[in-house]
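Step one of this worksheet: look at the structure below.
Missing here: one protein chain of the complex. Every other protein chain is in place.
Chain IDs A and B follow the sequence of writing; residue 1 opens each chain.
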Amino acid sequence: MIFPNEPDRPPSAQDSPGGVDLGRVWAGVAAEVWRRHPGQVERTAARLLRSPGLARALVSTPSLLLPWLVSTVVVFGVGALVSLGPGQPLVWLMAPAVAAVGIAFAYGPGIDPAWELSSSCAVSDRMVLLTRAVAVFALNAVLGLLASVASGAAAALTFGWLIPMTAVCALALAAAVAARSAVVGAAAGVSAWVITVLAGQAAGGQFTSSVTNAHAYLPYLAVAACCAAIVSYALRPERGLQ
Amino acid sequence: MNVALTEIHRSFGKNKAVDDVSLELGTGVFGLLGPNGAGKTSLLRMLATVLPPTSGKIRLLDRDPRRPAARREIRQRLGYLPQNLGYYPSFTVVEFVEYFALLKQMPSSAVPKAVAQAVERLDLGAKAKARLRTLSGGMLRRVGIAQAIVNDPDLLLLDEPTAGLDPEQRVQLRALMRSLGESATVIVSTHLVEDVGAACSEVALMSAGKIVFRGTSADLTARGEGHGVGDAPLERGYSAVLAEARS
Partner (left out) sequence: MDDDELIAALAAGDDTALRELFMRHAPWLAGRLRAALPPPDVEDVLQETFLAVWKGASGFRPHGAPRAWMWVIARNQAALLLRRRGPVAAPLEETPRVGLDPAVAAVVRADIAAALSGPEGDLLRLMYVEDRPVAEVAALLGVPAGTVKSRAHRARRMLRAALGGTR
């Protein structure tokens, strides 16, 4: 409280009746009154990600509005290109890279206003980007699911692209948290995606038919099993966690 | 020594932004002066571990920032105010400061009190729950300084902190820096010479990527005797040293 030019300045150390530090008292009151109470999603994410900072980054992803809009457009755009067009394996394999670049750009130096500051913080900016990718895909998958009720094309997009990508990103993030390295996570995600595409090809040729083709659920199950294994590994009791 | 730079170079293509800089700093307030383009911001970015040097050795808080684990430890004890800090318009003051407190991996239980103290220290208490889009430029700058000090850093880097502040607020900011400088290394980069005089125990002047002067403000003033352009003694010293460096 060092700017007394404002008329309503709070008490400072100068007002200390009998040695009582009113500044310290107010800081304690303000801490409780101004405190933000994280929602259930954020609290769970903080446990899963082992980092309240990453959880906050995840949950605040949609409230950074411009980056959110840009990355959503990229995700839907790439998704439409791949899932509604011919099912060529190479296109499918490249698609996540394109989407990832789009999300990285949306939340990166180009558009995120506090990018420079974020990249000087202890929580790795690559981890934050991975977290944001999960948030973008997960939320878009939910939107896609809702739209699937009305539209077959939306269903193809959601089941053929959004949901698998959400699973892959979640897997990548889980691996990154467990290994404490975004690079390991990305490698895990890429491998999982390649396996999914190739398995989908082997199971039924056209990837977009995966909704009805029971065989194609195998890769999804495999990915889900891996995620569950990694998450339970990550949640094992550990000393010295905050 | 909190900061030890040895023969640091940083180039962007053909442009030498930082040219053979060596620096050792302990606690105290250290001013980095120079015209725009002198390399101050690049130097600060390297100290903030945002930019690696092209060559040379950096040691911050007794650690090597090239190693990921050490870099994380440095960043937990670091406070940084970039020259152009953007804001998340929908965040409130408290949310913004808290967000970076969390990204700096402060223990969650300590965060609310640290945020409250940082906000009050920058006299933003009356605006604590106001959204950033409603604040003036000077207030936004103070929000930026608040997030830089929230984790009680050992190394505080402020790039043009006084932008948008009125004279009285600048006086108070200098008092804040002096108080922080008692236990931390505070480096202030500014092109406003008068920001330096009262607050900094030591000053360096950069020109074209090199450090062309290092000493106290009194030393800088002395260099201006009889030479130089400027209304105030420190300004005359500043322009005298720059003129010499350019010749």
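FYI, a residue touches a chain if its C-beta (ideal position, glycine included) is under 8 Å from a C-beta of that chain, and two chains touch if they have at least 3 such contacts.
Worth saying up front: this structure is predicted, and the values here are computed from it rather than measured.
Though it is not drawn, the left-out chain touches A, B in the full complex. In the complete complex, the residue from B:G125, B:P153 or B:G237 that touches the missing chain is B:G125. Here one chain is not drawn; of A:V20, A:V41 or A:L65, the residue touching it is A:V20.
Against the chain not displayed here, chain B makes contact via residues 125-126, 128-129. Taking the whole complex into account, chain A touches the unshown chain at residues 8-11, 15, 17-22, 24-26, 28-30, 32-34.
As a convention for this text, only the chains that are shown with their structure count from here on.
For chain A in complex with chain B, the residues that touch the partner chain are 1-6, 8-10, 23, 26-28, 30-32, 34-36, 46, 51-53, 56-57, 60, 63-65, 112-124, 128, 242. Residue ranges on chain B touching chain A, taken from their complex, read 45, 48-50, 72-73, 75-76, 78, 80-82, 84-88, 90-91, 94-95, 98-100, 102-105, 107-109, 112-113, 115-117, 119-123, 125-126, 128-129, 147, 166, 168-169, 172, 175-176.
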